[in-house]
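Partial view: only certain chains, each at its native spot in the assembly.
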Amino acid sequence: MASTSKSNPGHFFEDFSLGMPLNHATPQTLTEGDIALYRALTGGRFVQYSSAEFARGAGYPGLPIDPLHAFHVVFGKSVPDVSLNAVANLGYADGRISLPIMPGDTLRTVSEVIGVKENSNGKTGVVWVRTRGFNQRGEEVMSFVRWVMVNKRDASSPAPESVIPDLPKVVPGAELTGFAGMDSWDATLSGSEYMFEDYAVGEKINHVDGMTVEEAEHQIATRLYQNTAKVHFDAHGQKDSRFGKRLIYGGVVISIARSLSFNGLANAGHMLAINAGSHVSPLFAGDTIYAWSEVLETAELSDKVGALRLRLVAVKDQDPGAFAYKGEDGKYADGVLLDFDYWAAIPRKC
Amino acid sequence: MASTSKSNPGHFFEDFSLGMPLNHATPQTLTEGDIALYRALTGGRFVQYSSAEFARGAGYPGLPIDPLHAFHVVFGKSVPDVSLNAVANLGYADGRISLPIMPGDTLRTVSEVIGVKENSNGKTGVVWVRTRGFNQRGEEVMSFVRWVMVNKRDASSPAPESVIPDLPKVVPGAELTGFAGMDSWDATLSGSEYMFEDYAVGEKINHVDGMTVEEAEHQIATRLYQNTAKVHFDAHGQKDSRFGKRLIYGGVVISIARSLSFNGLANAGHMLAINAGSHVSPLFAGDTIYAWSEVLETAELSDKVGALRLRLVAVKDQDPGAFAYKGEDGKYADGVLLDFDYWAAIPRKC
């Protein structure tokens, strides 16, 4: 009997149409086991994700899942339907993490195509999707837009009508939700005395420390999120690729850079929104990640809680105190890995 | 004072006699921590082991331990008493996984010698054992036979009377137990629309994806199962061995090949029985595993549940779409790692 094709070929550009719903497979229950692994893989020390006692005192229902961890899980589910044939992950926008995700919660992912545009080469197109994560009670825990460049199955297929979604450059501070009360916040236990009022727009923070990433580490992390994009796992298959080796999932870079940002932003561990993000250059095993941040904006969320809008820049094999970013030509400097714009909650001074 | 010998020397061929019971040490409690690690190490996505909500809806008592994970744990316990001095792990037969294994369960392993046969060289012999796994309530959760080639302590010891157990080539479909009701099964969430009726005997399925294995990964996995066979961990000691390096535990190959089989067999995640298995050639760190399956037999278990008898073949550093297996001479083709014959439960079409 001949072989059959029951494996998932993924979607090509022609398969995406405006408004098309994508119900993604393999909902995932997150547990204390996931929390321990995420910490061990990223070096996370933000106190509300480290101490159940601290978290409860600060208004969380218990020791929560780091929202960035949950983001990778929600994202991972969308890969087989959105980006299996993607050439590039182009960007993120309008990400909102609106509910705490707790151990025992089961996350399910649903996407909708909100934009399509064929590229002028006729071989690829850009697809925009809004991806939503839901818990087992059907509550939306997060929502974000991403866009990817996807191969066409057949270059001769006609181009669809271009629809480019109108996306906010920034989630407005006034629309941030899902933060904890932070009524009680022991700055000794959290690791830093610097609160909301201590940060000023324009300030740049050197996170100093470096973290080298091994093949085993990024593979274990990426499988933890059930992200199965081949380029991260198949060294044999990658031999003939552009880089000749496995590429590290960009989410690994975001998480390690965020963990490094503890050193300077220890109280700003709670990510509320993702405004924008670019994976500027690829990371490979053996490279060392460093990070720096810039305060872009501030917002008062309550009497006790503020928010910092931060640019998190990850760089490779270089002193982050040089604050490498873009040159005068607007191009990213050598060694910049990640340009990530997000909001984080941080307690206010009493 | 002279040194003493309190370390476990393992059993040699002469130590095994027919009917000899082996009560293995270090029962192990499996938890959500084990589930997270198993997923992160193998890339598992079968939905009943990923989502507690889905599992409950499909008739499981909650999010279960993957039976193949539990098999490695039950097997691992037997290594110090059965195969510490083994030259080779020759085969498996008559494996039955009869009860769900849940987080919090403690697994204990007991074996019995059911066959012995000295080899004609007088230096080694083959030992057959039936190994049983029990939970903390004393219920048998699985049972399997394996046979290993073991060194003699002293080549001049007399040969025992040969007893070769009569083993079934296949666990009959009618004897399969331990499957869930599968009354509710959302094919969108499980990741595939292909159910029992969609698979035909003789059909071959290319699982497409590849997974490269690192030293750290197989060591972490093998320690998770408390399998302590030296060849997997001791690079210094292996320098003078036949291969000159660490060998990867065969169970790592089975689990990764099974995880790869999600792509084509997403609904057949629940292993019910192990009919036969051979580790055809060794895997080393840096190698990439690919897999393909062949449907060997089908069985109807209930109105809602069927079973597929599958041959799972893992290959190394080559396209699994070539379906490499055996040549006309009956010898395995180059690069075949594993030939594994098992039964899996799969929902029927309503």
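Order as written gives the chain letters A and B; numbering starts at 1 within each chain.
One rule holds for everything that comes next: a residue touches a chain if its C-beta (ideal position, glycine included) is under 8 Å from a C-beta of that chain, and two chains touch if they have at least 3 such contacts.
The model shown is predicted, which means the values in this text are computed figures rather than measured ones.
The total count of identical chains across the complete complex in this file is 3, with 2 shown in place.
The criterion applied here is as follows: only the chains that are shown with their structure count from here on.
Centres computed as Cα averages put chain A at a distance of 36 Å from chain B.
By the touch criterion stated above, chain B contacts chain A in their complex at residues 31-37, 39-43, 45, 47, 50-54, 63, 188-192, 194, 198, 200-212, 214-217, 220, 263-266, 286-288, 292, 317-318, 321, 323. Those residues of chain A that touch chain B in the complex are listed here as 1-8, 23, 25-29, 31-34, 36-37, 80, 104, 106, 108, 136, 214-217, 219-221, 223-224, 226, 228, 230, 233-237, 246.
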